[in-house]
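One chain of protein is taken out of this complex; the other chains stay put.
Chain lettering (A, B, C and D) follows the sequence in which the chains are written, and residue indices restart at 1 in each chain.
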């Protein structure tokens, strides 16, 4: 059969790895995968353009209402855990920021690295497009619902942040755990490094679950795929993709 | 035997019907933009929409002010025009007047190739090659900014400007050119005083259409402009032009949500911009169209 | 005096030449970067395999096939409508309000930003006509976008057919439709084909219109029907460069894909240009 | 002696938009005779000629007043089938304009569009027409080659053959020899004389000697008006009007 998966770019690496593995096991299944963002994933479930909608946040009340209006009942599956880690350019000397400092940087109150103990230089704030799940979580947990300055560069994906931060000496951004790599440097939050361990034990403050939504209780290939992700083997892939497995 | 003539009439009506398709398509585009865009006015007035300074479409309550996006588009377009217009026109004059036929035969396809260079490749180039380069060159915080985007847009606008101006310059009647030469004017004087004035309407059309192309271009500004929804204060500020906002956010806006409607409303604004540009271009080329040899 | 005038001319001409050179150079620079950084990625495997390992390895076959199928759909929509519209405008229509409005519509259609086509395709083809994200929806969107180019090219080709052919045919008691079919269209055919290829090459490189209507992030199997969604070269470049899981590590794939796209698009252009010059020579006997 | 009029116009006026190109022209064209139309450039000769097979219909914004008759039928009657009219009133143009097809196809074209399907019949008519146009000997071995490979004079005779193939009653010729050299011109003139035994021919020419040589009657146009029409001999030797005389003696252009 055919399986259409859409949504969060954070969940994308997991979904893609799982899809490749699943298709290898079930050659008759054809999976197509789109990114776009968490909002897109949930939207696709509601208007039936996808079988599975990925989201890096939980469904919002508004979206639930919209779904109910159309007699759709989205069913969430938590497939992984994730931490959102602030990242800076590799050359940056700063390696620890408090939640307060992060908030002030993203509010535009702190504009120079010297204000947070780094070598002087303008801070280039990089953020995600406003409807991404990662942004939503960042906004809830770091910004406490206040607004990111309009002058922040926006990029469409976690990968985009990695790339922009890697190329820009004064940059700061935030990405899901799975996207950390050698090109960029992760920053501790309130003294706690963003790692799998710290996320699981609750000490890292910017953490979230990653979800796959279906339209009603899944059946057929959809069910097969979700079961696969939630299996031992699937969670192995979650780990490979850089996120935190559920077990 | 009269059957043939009846077929003829039928065929003609068939062609007319098909010819109306373009209009229908344009009309449908407008209709759908409006159907999906107008509902945003239930939440916000036109004035707040167009002149609002803040674009926070997913906040609760959300802000749907697109002034910064409009200004982003306008600034990027003007800056790119500053680069593309002189280059495009000069190349056009070179091709039509100076280049030997053999050179022109080589350069013209190059201009055509420029026109068909996929925008995503140009955006990609701006993002990965030009951005780091200008960041180092000008020692600025980020290379993804208005200047970068304008540069790339100029590349996209030049072929349009060049080929339409070239047509205009080329179609200046030889009789006028020869008249000027026969009076002992140099080629340069002939170009400056006779040919350019005579082809001015065509050149204006070219410029307007080139800018129209620049303002509507999506991938370049999506990838190279930086995407910050703020009113720029220097050419090295990142901006978020209208098409980039639509492209970046459409995928993520829940179906028929306020945000979704707001993005269609941006589509209306963008459409309006290019529509007006095209009307002006159409007006100029219609009003000043060349009739016969001795008129403008 | 005359020396001065000639000097001014020399300087001016140099400037113009410099401008033309600059344009050529800009194109060369872009092509150079794509080739020098992309050619290494290109291999038989790259062209004939689907992507693997979260698109950090493998090839781009689904993208190539996807782009070609979108093109096919595009031309199926745009060519018949475009040529027929051109025939109406050039052969049948009399100058008047109706024609002026049709032309205005075509000109404006040509000016509609590509992203607006995308919005329209999404709202109309994908949602209202329930095509979803598919080759059909993407191809229709691209087709409408390409329409003005094809109309323009066809009209030019029709205009280039000497009027004397039409008069000669009519003077022998042929009907207009016979004249068009037997005399005008055959003569205009090369021009129409050339223009259509050029228009198609534009469509092949477009991203914004198919972003929400035809192309998806990842679907390694080849499309089986018009209602399947596809991967497409331009969109693939975009996602690899901005939304991939490891952007830096796939740089060579991005350049490689861009190179393939450029080769495809320029190849079409080149074919069109060669065709045109061949036909011109042939008609000049 | 009462002549038989094949065509005639009566108070024919013609307008390009607001510009009146022809003012109430009345001429009779006698069957199986050659009538020449002469006059300075822009006087309306071509316009008048093209009124006679409604070729002007193709131009937008034109208007016709008065009557133009083929035998007893008004060719501007709304019921008239223009396509058939044009088959009966053939036309040869100033510049030779063969189709970019083979010589054979050029002649066969008119037959095919008029519904002749029988291959043998087509071949036969092609040969007959080429012979009538005195070009058969020159092209009989290369019927399948492109017509564009012929010389200008041959092309023009081919065009005449093409016009003859559909069997017209009247042949309109608009400066048919003006682009040709003396030898080709002479051939065309001879051809006209031969054809006139079976056809009514109306020819526009700017060459007065040519008019004198080939035509039975001549009409002199000036600024959209018919100044004088008469037997060719009379018109050239004893023009009734000063304007005609001025033109004939070359005080124009």
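By definition in this document, contacts are C-beta pairs under 8 Å (C-beta built on N, C-alpha and C of every residue); 3 or more make two chains touch, one makes a residue touch a chain.
Only a predicted model underlies this, so the values are computations on that prediction, with no experimental measurement involved.
Chemist: Tell me the shown chains the invisible chain touches, ordered by label.
Modeler: B, C, D
Chemist: For the chain not shown, which residue from B:67, B:185 or B:231 touches it across the whole complex?
Modeler: Residue touching the chain left out of view: B:185.
Chemist: Using the definition of touch stated at the top, determine which of D:34, D:126, D:208 or D:235 touches the missing chain.
Modeler: Of the listed residues, the one touching the omitted chain is D:208.
Chemist: One chain is left out of this view; which of D:36, D:49, D:150 or D:177 touches it in the full complex?
Modeler: Hidden-chain contact among the options goes to D:177.
Chemist: Going by the touch rule given at the top, which residues of chain D touch the chain that is not shown?
Modeler: Looking at chain D, the ones touching the missing chain are residues 40-42, 177-182, 185-186, 207-210, 223, 246, 249-253.
Chemist: Across the whole complex, list the residues on chain B that are touched by the chain not included here.
Modeler: 100-101, 173, 175-186, 189, 193-194, 197-198, 293-296
Chemist: Given the full complex, what residues of chain C touch the hidden partner chain?
Modeler: Residues of chain C in touch with the missing chain: 1-2, 5-6.
Note that only the chains that are shown with their structure count from here on.
Chemist: Strictly by the touch rule at the top, which chains does chain A share as contacts with chain B?
Modeler: The shared contacts of chain A and chain B, listed by label, come to C.
Chemist: State which chain is most central when centres are taken as means of Cα atoms.
Modeler: Taking the mean of all protein C-alpha atoms as reference, the closest chain is C.
Chemist: Could you find the chain whose CA centre sits the greatest distance from that of chain D?
Modeler: Following the centroid criterion, the farthest chain would be A.
Chemist: Go ahead and note the Å separation of the Cα centroids belonging to chain A and chain C.
Modeler: 37
Chemist: Between chain B and chain D, tell me the centre distance in angstrom, where each centre is the average of that chain's C-alpha atoms.
Modeler: Chain B and chain D have C-alpha centres separated by 52 Å.
Chemist: For chain A versus chain D, what separation do you get between their C-alpha means, in angstrom?
Modeler: Each chain's C-alpha centroid was found; their separation is 82 Å.
Chemist: Which residues does chain A have that touch at least 2 chains other than itself?
Modeler: Residues 34-36, 47, 155-156 of chain A each touch two or more of the other chains.
Chemist: Taking each residue of chain B in turn, which ones touch at least two of the other chains?
Modeler: In chain B, the residues touching two or more other chains are 4-5, 8, 251.
Chemist: What is the complete set of touching chain pairs?
Modeler: A-B, A-C, B-C, B-D, C-D
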